[in-house]
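Excluded from the complex is one protein chain; the other protein chains are retained at their positions.
Order of writing sets the chain letters: A and B. Residues in each chain are counted from 1.
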Amino acid sequence: MFTYLSTRALRWITGLLLVLFVSYAMMFYGTGDPIKRMFIDLREGSMTVDDAMLDKLRAKYGLDQPFPVQFANYVGKLMQGDLGYSIREKRAVLTMVQVRLPISMQLGLVATVLAALIGVPLGVAAALHHNRRLDSLIVGISVFLNAVPIFVTGPLLMVLLVLVLKIMDVPFGWKGIFHSQVILPVTVLAFSPLPTIVRQTRAAMLEVMGDDYIRTARAKGLPERIIVLRHMLRPVLIPVVTSLGLIMISLVNGAIFVELIFNIPGFGKLTLQGLQQVDYPIIMAVILIGTLIVMVSNLLVDIVYPFLDPRITRG
Amino acid sequence: MPTTSKPSPALAVNLTAPAKERSLWGTALRRLLRNRLSVFGLVIVLLFLLAAIIGPYVAPYDFLSQNIAQASRGPSVEHWFGTDPLGRDIFSRILYGARTAALVALTTTAVSLFIGVVLGTLAGFLRGRVDEFVMWITDVTMSLPGLLLAMLVNTALKRPITAWFDQMYTQTRNPAFLNTLWLDYVLVFGALALIGWAGYARLIRGQVLSIGRTLYVEAARSVGANTRRIMSRHIVPNAFGPLIVAVTQGMGGAILAESSLSFLGIGVQPPNASWGSMLADSLNLWRTFPHLMLIPAITIGVIQVAFIFLGDGLNDALNPRQSR
Partner (left out) sequence: MLSRTCAHRFWRVASLLLVLALALAACVPAGTSQPAAPQPQAQEAAPAAEQPVAGPQLPADAAPEQVLRIATGSSGSASFTFTPMRGGGDQQSWQTFVWMPPMYFDEEFKDLKPGVFNQWKANEDFTEWVFSIDPRVKWSDGSPVTAADVKGTWEIMADPLTEHGRIVGYIGKVEGFQDVYEQKTTDMTGLIVVDDMTLQVKLIAPDPLFHYRIATTHMNPVKAEQARGNVEEFWKPENKPAVSGPYMLESFNPDLGEATMVPNPNWWGDEGPYLEKITFQFVPQAETAATMLLNNQIDTTIAGVSPSIREQLPDVFRPTKAIGFNNFWLRPISEPTDDLNVRKALILSVDFQAVFQAAFPEGDASLITQMIDTDLPCNEQEMSWYPYDPEAAKAALAASKYGSAENLPKLRVSPRGDWPPMNRALEAIVEFWRQNLGITNVEFKVRPDEFGEDEAKLNLLRDDVVVRFPDSTQYMWVAAHSAGPIVSGGEKAIMAGYKNLEVEALIEEAQATPVDDAKRCELTLEAQRKFMDDYMVLFFGNPNSSRVVREYVTNFISGPDVAMIETWKIYIAAH
């Protein structure tokens, strides 16, 4: 286990470095000058600053250095736990991440739990009614919910709940995960992993249902409920757990839209802010953390996996 | 999970390949057509592909031509889906958007499938160092938040490539380098394909590993068949089933991802039509003109559901173990 973990960790660190290098290179050569963008965004009229000033400011933020030097500086600072200094907001990116990441993590956690609580039973029900109307209804609805982009469902749901039904206010700020404002964003966020969970559960159920031991159990005359609960559920949970990485990816992506539309000051909004403002340190921080989140969940899957599926031994 | 699934007995029987394979596909097709939902999916997907091919020729209006006097009208006899704020016919634009969507879906899937299949087969077959390396790259790619990467790739690659084309044009005066409008498409595909391949690679590797251990491959190996033959005759065809399922799902995903990129303003640029950009453009007008939002949203939703139903149907049809 220890050697396994340490090789795994080595693979991660090299992988992370690769990701950081590629991202920094793309940003450096591709996304344009953050300093110039800053003045363009002052709006109401064209740029009024000259090149001399732009040069001075690039030097101020260390953006005048060649790419290898900038990247080395970045990694060096990262080693000391410094995520850099935001060009736009003039403060440490770490302080931003410290506030915003927990908000998104709480939302994501609740959304995952919600998606699993809804998705697994739906998947089981769909499989038990395989090829019947309920099956197609469940799959169809869960897919359709995800097929319409969040930036469409978001405003529509908001108008429905806030203005038509008048059961909530437009979320604003962050009042904790237990505040009622969270209900709508969490629901919408749960849409994105829901079809994955439903379909994984359904497929796994179908596979297990054909297995010999289930037939044996059936032959023994056990009631269907007990067969489902005792013999099927554990194998069914395996694909759900293994798709945790995928779920995390869809949550990280979904958070961008959900937080933008529902006004939640989380990690997704920070991501968008960084990309739109070409704020190098923020872009790097969100890529680093986004990747880490998925990597950690994949590692967790690897660790938990053998306990769920006894057929597997690690080679 | 592919790496762990036991060799499928149905496939293991398949030792003498081609003759029986055809009947396998035949059975699969019959199974597929028996399922009403899969047929629904199949019909919609075929209609979608048809619209992509001939849509712009049968469209009632030119998707670009504007008639500002008729702007933002709701559905009517002349304009089935109404008109947009520039007076363009929305039905024609939806048809043209089908071409964009099909291009995005097919190209993305083809590119990522190609990379995925090559790397996955290599990894599964050669094992050892190659496997380790490929799996490392795959893991890294799969841990990337895709949309984020796509946004970065899209902005980062577009400039140098456009610049290169322009340089080529000034040097050669070759009209092939003149028009770079299509680069938008290529880069949207590129960004999406760059993250899509990893899933396929993993899937194929798992299949190769499990099939490689089955009796018939062992048998083929023992009679001295070379690696290439084993790969092309036994492994790739047998990995086809799960692959087709993954592909149908990937196509729907690509269409959705394109609309997300459009919302963030980095997808297909105007005046070209894509469903995603039509949706994104409707966002500040939908309270006055709801049809601007509803029509592309429903289109995307229906296509997505059709792909999934088709994929599930194929899954059931090609994997007899599940269909009891």
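A few notes on this one:
Rule of thumb we're sticking to: a residue touches a chain if its C-beta (ideal position, glycine included) is under 8 Å from a C-beta of that chain, and two chains touch if they have at least 3 such contacts.
Bear in mind that the values here come from a model prediction, so they are computed numbers and not experimental data.
Among the residues A:Leu20, A:Val143, A:Met158 or A:Val188, only A:Met158 touches the chain that is left out of the figure. Touching the chain that is not shown, out of A:Met96, A:Val148 or A:Val286: A:Met96 (per the contact rule at the top). Taking the complete complex into account, B:Ile68 is the one of B:Ile68, B:Ala110, B:Leu126 or B:Ala219 that touches the chain left out. Here the missing chain is touched by one residue of A:Leu63, A:Val170 or A:Ile183, and it is A:Val170.
As for the chain not pictured, it touches chain B at residues 64-66, 68-69, 71-72, 85-87, 155, 158-160, 162-163, 166, 178-181, 265-266, 269-271, 281, 283-285, 287-288. Residues of chain A that touch the chain left out of the display are 1-2, 30, 32, 36-39, 41-53, 56-57, 60, 88-91, 95-96, 98-103, 105-106, 109, 155, 158-159, 162-163, 169-170, 172-177, 260-263, 265, 272-273, 276-277, 300, 303-304, 307.
By our rule, only the chains that are shown with their structure count from here on.
Rounded to whole angstrom, the centroid-to-centroid distance between chain A and chain B, based on C-alpha atoms, equals 22 Å. By the touch criterion given at the top, residues 1, 4, 35, 37, 136, 139-140, 142-149, 151-153, 155-160, 252, 256, 259-260, 263-264, 276, 279-280, 283, 286, 293, 297, 300-301, 303-305, 308-309, 312, 315-316, 321-324 of chain B touch chain A in their complex. Across the interface of their complex, chain B is touched by residues 11, 14-16, 18-19, 23, 26-27, 29-32, 130-131, 136, 139-140, 143-144, 146-149, 151-152, 155, 195, 199, 203, 206-207, 209-210, 238-239, 242, 245, 249, 252-253, 256-257, 271-272, 275, 283, 286-287, 290-291, 294-295, 298, 309, 311-312 of chain A.
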